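One chain of protein is taken out of this complex; the other chains stay put.
Going by the order they are written in, the chains are A, B and C; count residues from 1 in each one.
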Amino acid sequence: MKGGSSEASGSCKGRNSCSSTVMKGTDKCKIVENVMIAPDMYKMAFLSEHIAFNAHPGQFVHIKVPCDNSLLMRRPISIHDVHPQTGVVEIAYKVVGRGTRILSRMNAGQVIDVLGPLGQGFTISRGIKSAFVIGGGCGIAPLKFLARRLKEEGIAVTALLGFREREAVYGLSDFEEFSNRLLVTTDDGSLGRKGLVTQLLEEELKEQLPDVMFTCGPVPMLKVVQRLAREYSVPCQMSLEERMGCGIGGCLVCSCAIRTPNGDFEYKRVCKDGPVFWSREVMLDEATIEC
Amino acid sequence: MKGGSSEASGSCKGRNSCSSTVMKGTDKCKIVENVMIAPDMYKMAFLSEHIAFNAHPGQFVHIKVPCDNSLLMRRPISIHDVHPQTGVVEIAYKVVGRGTRILSRMNAGQVIDVLGPLGQGFTISRGIKSAFVIGGGCGIAPLKFLARRLKEEGIAVTALLGFREREAVYGLSDFEEFSNRLLVTTDDGSLGRKGLVTQLLEEELKEQLPDVMFTCGPVPMLKVVQRLAREYSVPCQMSLEERMGCGIGGCLVCSCAIRTPNGDFEYKRVCKDGPVFWSREVMLDEATIEC
Amino acid sequence: MKPRLNVEICGISFKNPVIAASGTFGFGREYARYVDLNMLGGIAVKGLTLLPRKGNPPPRIAETPSGILNSVGLQNPGIDHFIEQELPQLLKYDTRIIVNINGNTIDEYCRMAEKLRGVPVHFLELNISCPNVKQGGVAFGTDPDLVYDITRSVKAHAGQPVIVKLTPNVTDIKEVAIAAEQGGADGISLINTVLGMAIDVKKRRPVLANIVGGLSGPAIKPIALRMVWEAAQVVSIPIIGMGGITTGEDVVEFLLAGATAVGVGTANLMSPTACIDILNQLEEYMVQNGVGDVKELIGRLETE
Partner (left out) sequence: MKPRLNVEICGISFKNPVIAASGTFGFGREYARYVDLNMLGGIAVKGLTLLPRKGNPPPRIAETPSGILNSVGLQNPGIDHFIEQELPQLLKYDTRIIVNINGNTIDEYCRMAEKLRGVPVHFLELNISCPNVKQGGVAFGTDPDLVYDITRSVKAHAGQPVIVKLTPNVTDIKEVAIAAEQGGADGISLINTVLGMAIDVKKRRPVLANIVGGLSGPAIKPIALRMVWEAAQVVSIPIIGMGGITTGEDVVEFLLAGATAVGVGTANLMSPTACIDILNQLEEYMVQNGVGDVKELIGRLETE
């Protein structure tokens, strides 16, 4: 079962069968909270029953930048978590440019224009018993929703999270709740282990091999995870980023190079065929965005 | 004495002598009030000691449209009134397009970027004893400050104000305070006299001739006032509008046709040579903006 | 009373003048869950080539003030795949299908036109203007003689009316429009994207892997409008106007300037429901301004 669906996800009966087509444009969503959770890192909660009910871990929403009409393109932001009972959707985002800065200044009560849920999320195959969830920096954002879902499915989760420094750390309590083991690194050792999360990952892989790995983070990190997955023969899914236009598969601007069986490659759409891909297919040297 | 000055107005000692040059860029002004005073008509008060202290009736401020970077040009808005003691500047503006709509949604406490005071205001010559102040619609905005100044100078003011209908009326209490006689018309007779303010003006001119007339309003109204001023030989100053760029005289986009002594005309700058001109010089058929 | 929105191009009627522009609407498939494709005047499909094309490496998009630059580079599955795999689902909808074709040589255009003979699509759109293909692309569209030649040649092979899509990257759009008309074009569409560039000052590199790309969106609307208006002065074949349309009033501007129908491109990337939103706004404008029939707007700009 693949999380998310390339066709209609209007009204999904259970997570696995998304069939009926519902015309659903963009949502005008009321913000219920928008707070700083680390320097330049914000968590926003907004109301969208449609998204809260239909989203899968690894999917994203595509948000119109409010106010400033000179910025035409929506911004893709992963779904951090959803609360189907209340219709609340959470995102966690870093202020890196004009769009995210404007977003960070929005207040509860104001409305944003959101498209989603979009893309192919993480695939949680039947029979999986244990999983490593590896995240770096703002790449950790989509992994909370994933960890919660894995826990609900009874899968043993080891979360390996890397941050630059103590101040940059966010979301640990979530992973304390949803993972069986939580391992944290910081580049400078100001919290958890000093070093890169991939060093820790290699040590862990030497101890025990999970059934599957899930990862999201900066490209250099992804490259190491990809190599380790290959070396240790662990199936691995990674979430990619690329600059986007439509977000729904129509414009072909968000391409990533994906290996084809014949040894060549083709450009797939991060927005529609991804953002989650199997790591063995992904040609990361072609990736252009550093998370 | 001409109100406003084409050169530095940094620190004016008295209204008549503006000489010292002070480098003064744009002001970041805190909004203290922004309220609807009639349908689509707003009154905003913001803080700027510089403007409050240096402004002359008939001058304008040039306001950067907040938030939306796709709108490059500032919006010229007349100075409705100033309070030099508190540094409060008032403007009264009508929502007619995107810029004024965005302005109308700003709240007290927020900051706008304002350039001013700009332009040549109304000239209040020595020896003037009586004046007619004739305004139509949102053209009434700059006349409050003028009427107050005229009253302070001991000049007898007859205010003739025309509105479309009762709902559109604003600012009457100001003119009750600052004018000796207040005459109001509405197109539909829902308040004051039914008809056009220029009909009333003609009747008044038949009764008594003021030393000077001051007017601001839609071009069709200005045309009649111009004709009456000529017919009754009353000196008349009128405030013009034109689409603006820089607002300070540098780009030559805000031109209005002004008669030259040799019978020809030249394009003058509404922003710098105006917005107030002597009505006998103005070629209103060339005016393009209907207030 | 509901205003009348239908227009006609080469005797083929369109429900309304709003056409999804090539390259911004895929083959309609992805948009079908957001808009009822039956409501569109037409759909211009993603630019096709004789053989499948991978397209350019990423990044392929850069955001610029009120515009975007793209360098997709005509990624497409090839014309055969389109006819076999994509077209059938599109034909289920009651709208006009415009097939955007791109060649490196005149012969390639002609062979694509041949392949489309008898295929139930309504128009061919000759893209002689895509700035992202090194060979051919730009050269065709900027030389009036070549525009004439290619139009004539393709007309000889085409089973459907031929629309020639012009590039704005020329000194004189009128010359090129006239060349297309004289070559036998049944209509022209304009404008394609304007060649542009963006630089990442942190990396000191172009934002696009392809260095340059095509500028589209509201930023280019004044250029597009001017060119549509200029072209309308010199040709009598119908014009499909496009470039930066994001609202119903934008559509009115293009119709007044002389377009019979309009293309909506970048707006589809801003919101998947853009075409329908724009259509609704157009209707609203007509109602508010007492325009009973959209044809009353075409070419009716007053310049006195």
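As a working rule, a residue touches a chain if its C-beta (ideal position, glycine included) is under 8 Å from a C-beta of that chain, and two chains touch if they have at least 3 such contacts.
Since we're looking at a predicted model, the values are computed, not measured.
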Among the chains presented, those that the missing one touches: A, B, C
Sole residue of C:Thr49, C:Asn169, C:Ser189 or C:Asn268 that reaches the chain not shown, by the stated touch rule: C:Asn169
Selected residue (touches chain absent from view) among B:Glu90, B:Asp174, B:Glu204 or B:Glu242: B:Glu242
Chain not shown, touching residues in chain C: 62, 64-67, 69, 142, 169-172, 194-199, 201-206, 211-212, 215, 217-223, 225-226, 229, 244, 249, 252-253, 256-257, 285, 289, 297, 300-303
Chain A, residues in touch with the chain not shown (by the definition above): 69-70
Contact footprint on chain B, counting only the chain that is left out: 7-8, 10, 21-26, 64, 69-74, 113, 115, 242-246, 248-257, 266-267, 272, 286-289
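Quick note on the criterion: only the chains that are shown with their structure count from here on.
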Chain located farthest away, centre of chain A as origin (C-alpha): B
Closest chain to global C-alpha mean, per-chain Cα centroids: C
Whole-Å gap between the CA centroids of chain B and chain C: 47
Where chain A and chain B are represented by their mean Cα positions, the distance between them in whole Å: 56
Touching two or more other chains - residue numbers and ranges from chain A: 69-71
Residues within chain C bordering two or more other chains: 65-66, 218
